[in-house]
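Missing here: one protein chain of the complex. Every other protein chain is in place.
Right after this comes chain A.
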Amino acid sequence: SKTVSITYLEADGTSKTVDADIGTDLMTTAHDNDIELEGACGGELACSTCHLIFEEDIYDTLPEKDDEEDDMLDLAFEVTETSRLGCQIIVQENFDGMTVKIP
């Protein structure tokens, strides 16, 4: 399947660039590439440990979050205006070259 290049900026400043499959969510992509991102509830919208911060121009292209994601995101640490839960964001073509930050 087609891949795009995504960079994860880990909490301690380490940068890791991976080939992400289009159609896979960002949490699974991180886990598949040994990125330090939690996912305590396994993508069930029952926690906020896969919280990622996006670049503004990418954030604007993401599908709207539903109430359940919003509820969980509200409780995430250091949540920002461009934060989303990684398990809910599916890799898109325009992600190529983007960086996501793990708070």
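Quick note on the criterion: contacts are C-beta pairs under 8 Å (C-beta built on N, C-alpha and C of every residue); 3 or more make two chains touch, one makes a residue touch a chain; residues count from 1.
Heads up, the rule we're going with is that contacts and distances are computed from a predicted model.
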Undisplayed chain, where the name is taken from the UniProt record, one of "Lipoyl synthase, mitochondrial", "SAM dependent carboxyl methyltransferase", "FA complementation group C" or "SKP1-like protein": "Lipoyl synthase, mitochondrial"
Of A:6, A:20 or A:47, the one touching the omitted chain in the full complex: A:47
Touching residue (missing chain; options A:38, A:55 or A:96): A:38
Chain not shown, touching residues in chain A: 12, 31, 34, 36, 38-42, 44-49, 68, 72, 75, 77
